[in-house]
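As you look at this complex, bear in mind that one protein chain is not there, while each of the others sits in place.
Right, chain A next:
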Amino acid sequence: MFDFLIEGFGVALTPLNLGLAFLGALLGTLFGALPGIGPINGIAILMPLAYTLGLPAESALILLAGIYTGAEYGGRMSSILLNVPGDAGAVMTTLDGHPLAKKGLAGPALGLSAVSSFVGATIAIIGLTLFAPLLAEVAVMFGPAEFFALMVFAFSSMSVMMGKDPIKTAIGAVLGVLIATVGVDSGTGVMRYTFDMPELYDGIDFVVMIIGLFAISEILLMLEHAHRKDGDGELPPLGRVFVSLKEVLYCKGAMWRSGLLGFIIGVLPGTGASVAGAVSYTTEKRLSDQEGTFGKGDMRGLAAPEAANNAAAAGSFVPMLTLGIPGSGTTAVLLGALMLYNITPGPMMFTERPEVAGGLIASLYIGNIVLLALNLPLAGVFARVLTIPRWVLVPAIAILAFVGVYQLHSDLTAIYLMLIIGVFGYLLRKLGFSLAPVILGYVLGGLMEQNLRRALSISGGDTSILWQSGISLGLWIAAASLLVLPWLVPRLLARRHAA
């Protein structure tokens, strides 16, 4: 049953892939530590360059996954030292992390967060190893109707779980799916929304889309903070660099509980690190905050969200690898990257391309150890990255974005398109949208339509095929109840109170 893992370690332990896992972890930590650059932006900026290396699929995926997990590690730097979360997943880390730094315990706080991240990620990777092949066996039975229902379920769970505003999350996803309809229709050869521009016949390029949406909009957004004095050489002193064993053991309960919780939340489609961090922090606070020290620099309040973050990051690989449904915005980007290699992730991947699935999982084990080894002694060095001023950072992102898109086809239309998408992304962010649903919709949109049309072709146009099987009916009911319950339950409770 674990043949894929043995084969995977064979792939991951080749010198090239080992080096790439190391490089990814290093680059990811650096990019994650850069002020304002979360994991998703880091992957968006580095991905096109990974292509130019001409790597085989599994090696490219190992590199990108290393960047992903590395960025989750690096993101905690600005949360702990500056009280500025790099992305939504790191918000909870600031609550106890920054007070610890103010107490002069920045060094131990960074060390503890590295250890908690390691524990959380290890729990989740073991969970992934055990759980993914089982889920893949179930998923083999999925036909087009079941996949369509599954995607509807993923979108509805995302609308409820992600972001403050469910309607805007849903609109973002619909916009993403609409963008995916641009280009030649594979079923009939009809051009849709191409406006007679040959550059659009193949649809909007994935790299152009994510660079515009994330990198360019980030540049525009950073302008607002251009003169804010965060991180211009005023880091708090790190204090002693290592965390003591006693401190780690003090947090062990928080770590494994949050790791488990984070894994489960990460597996659910649409809910990523941000939800995991919030849920684990509130759980841990309820369980173990007897003296009211949470929020004032309690080590357990730092260990919990850090373990959960990284567990969720690894957990979101489960739906991505087995069902082809990403569990978060970042895995949606990874999924898109795989599709560029003509690999459609899904249940068949474990049998047809075990070197990709197994290689990735094996490299997660390796990358996790590399990250701990890098982050414990080098925390002080990585923290220096925070002092890079924005006037160096922004032009550097601009160069990476332009070259990343230009090298695709050596053509300028793609660059103009990237700028337009960047302005679109900026406006969405200013209007209170989260970008993860947009990218999820864009990545899944094509598959969603294909599966719908394939299902209806099989049935000759009879729509009842969409909910005929037990699996798809269950998914429809789950999707509907997710959408209705958060709205219905408070109302029912209110009525009972009124009566």
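Operating definition for what follows: a residue touches a chain if its C-beta (ideal position, glycine included) is under 8 Å from a C-beta of that chain, and two chains touch if they have at least 3 such contacts; residues count from 1.
Here, contacts and distances are computed from a predicted model.
*Asks:* Just to verify: the chain that's not displayed, which of "NADH-quinone oxidoreductase subunit M", "Xanthine dehydrogenase family protein molybdopterin-binding subunit", "Tripartite tricarboxylate transporter TctB family protein" or "Acyl carrier protein" does UniProt list as its protein name?
*Replies:* The missing chain's protein name, per its UniProt entry, is "Tripartite tricarboxylate transporter TctB family protein".
*Asks:* Just name the one of A:131, A:341 or A:406 that touches the chain not displayed here.
*Replies:* The missing chain is touched by A:406.
*Asks:* Of the residues listed, A:91, A:174, A:340 or A:369, which one is in contact with the missing chain?
*Replies:* A:174
*Asks:* For the chain left off this view, which of A:91, A:126, A:340 or A:419 is in contact with it?
*Replies:* Within the whole complex, the residue contacting the unshown chain is A:419.
*Asks:* Pick out which of A:19, A:295, A:380 or A:432 touches the chain that's been left out of the picture.
*Replies:* Residue touching the absent chain, from the options given: A:432.
*Asks:* Of the residues in chain A, which ones touch the absent chain?
*Replies:* 49, 52-53, 165, 167, 170-171, 174-175, 177-178, 181, 185, 187-190, 192-193, 216, 219-220, 222-224, 226-227, 389-392, 394-396, 398-400, 402-403, 406-407, 410, 412, 415-416, 419, 422-423, 430-432, 449, 452-453, 456-457, 460-461
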